[in-house]
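Not every chain is included here, but those present sit where they belong.
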Amino acid sequence: TPKRARAMTTESSTMADAFTRYTDYLNQLNEKRERVVKASRDITMNSKKVIFQVHRLGKNNKEEVLEKAEKDLVAVADQYISRLIKELQGSDFWKLRRAYSPGVQEYIEAATFCRFCRMGTLLHLDEINATLLPLSDPSLEPLQINVLDYLLGLADLTGELMRLAIGRISDGEIEYAQKICKFVRDIYRELTLVVPRMDDSHDMNTKMDTMLQSVIKIENACFSVHVRGSEYMPLHGSNDPNSILLGVPDFET
Amino acid sequence: SHAPSLEKQFEGFRVQLEESGSLRERIRAVVMEIESTARLMQAGLLLVHQSRSTPEVLERPKAQIAVLKGLYNQLAQILSECPSQYYRYHGDWRGETQTVASLLAFMHWLETGNLLLHTEAEEKLGLNSSEFGLDVEDYLVGLCFMSNELPRYVVNQVTAGDYDCPRKVLKFLTELHAAFRMLNLRNDFLRKKFDGMKYDLKRVEEVHYDVKIRGLTARD
């Protein structure tokens, strides 16, 4: 049955050819995923360093600390996010999202943290995406961080702001702490309305709980500094509690 | 103060997310129809286990392919509004599409005795890889699902007196299994499904053996 045999061979080899294509496809996809995961880990590690740098902020070193943090942040984008951009063309941006999302979220956290400490404002997603534009090869489609990762990163930011606020209170910068408190409350309130509309709101709901705990921690700290100050207002006849609570004492006086 | 811009900014996000939410709703509506069409096809194909003639069994399910094509076209239409976000919403039609792929492949095999290739599957559904294609992994999972049907098919065919069926299925499944072995899989869903295929192969081999040893096959 030579004819049948030939037909079969043809069918066999068609199948084999097709599977060779599928094999190549899967191999390339997996290798790309690995590279993206590695880039994401690098972004995470270096963004965390930026965040720690910002926490070194004190009353008298603001400029110096932020300058270094901002410089390091630019380096994260230049060195590591640029690697992501090369990989994430076309539909890979969404297909591989789980592979790079942790890194991008940490970067968002670091970038928004720097901005808040510098200007007291929220760094907008559009601004972040604008800074990423020059990193792209003009011939390629530019990478634009998506809203979901931005919001997830923002949710983590409030944890860092809480740490900052407690530190500022110990340092006597009550007004700064109150400013943080207001900012975090605003973010929390705005997110309340946005979260249920997120693609997969499960992670985000957990983060919202943590965020509320952070808000409450800041509020409790502001409360205790307030009642302590109020106690002495009558004594000192001042009506500006903050003027008394001038933070860390000068040990040498 | 930054408050107004913050509110405005989140308002923007809300709008954006609501748009993607309503897109999702539209996708879901189509997917539910795909699901229900696939269910109809599946119900029709079940008759293959009850010794009806293949052409007779295939008639109705084949008629549904055009329906599916129309639905996938709708899906592609919707997705064309947000190019390159295919994989953002992929989870919403993934499971149903794997079922569809398995049904198409099973029908194709029943009709031709050949494997439905990825490109052929896309063609049947009117899909186009460069815009809205059939994800390769979904297609492969579909093939595994189809493989799971074959032992049952073989058993029932033999019961109904078709003693040549095991040989054909065994040949086909052996080749398919060999082809799958070329893939380097991760520890994921596809790997797990592929792991099951070897039991299908073993079961078909057993039936083939049963038939052969009793001299029930014509010439083997």
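For reference, chains read A and B in written order, and residue numbers begin at 1 within each chain.
In this section, contacts are C-beta pairs under 8 Å (C-beta built on N, C-alpha and C of every residue); 3 or more make two chains touch, one makes a residue touch a chain.
Quantities reported herein were computed from a predicted structural model and do not represent experimental measurements.
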Next item on the list: Indicate the composition of the complete complex by giving a copy number for each shown chain label.
Entry: A x2, B x6
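Here is the rule we go by: only the chains that are shown with their structure count from here on.
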Checklist line | Gap in Å, rounded to a whole number, between the CA centres of chain B and chain A | finding: 39
Next item on the list: Please give the residue numbers of chain B that touch chain A in the complex, ascending.
Entry: 2-3, 5-7, 9-10, 13-14, 16-18, 20-21, 84-88, 90, 114-115, 117-119, 136-137, 140, 175-176, 179-180, 182-186
Check: Okay, in this complex, where on chain A does chain B touch?
Finding: 11-12, 14-16, 18-23, 25-27, 30, 90-95, 97, 120-122, 124-125, 147, 151, 183, 186-187, 190-191, 193-194, 197-199
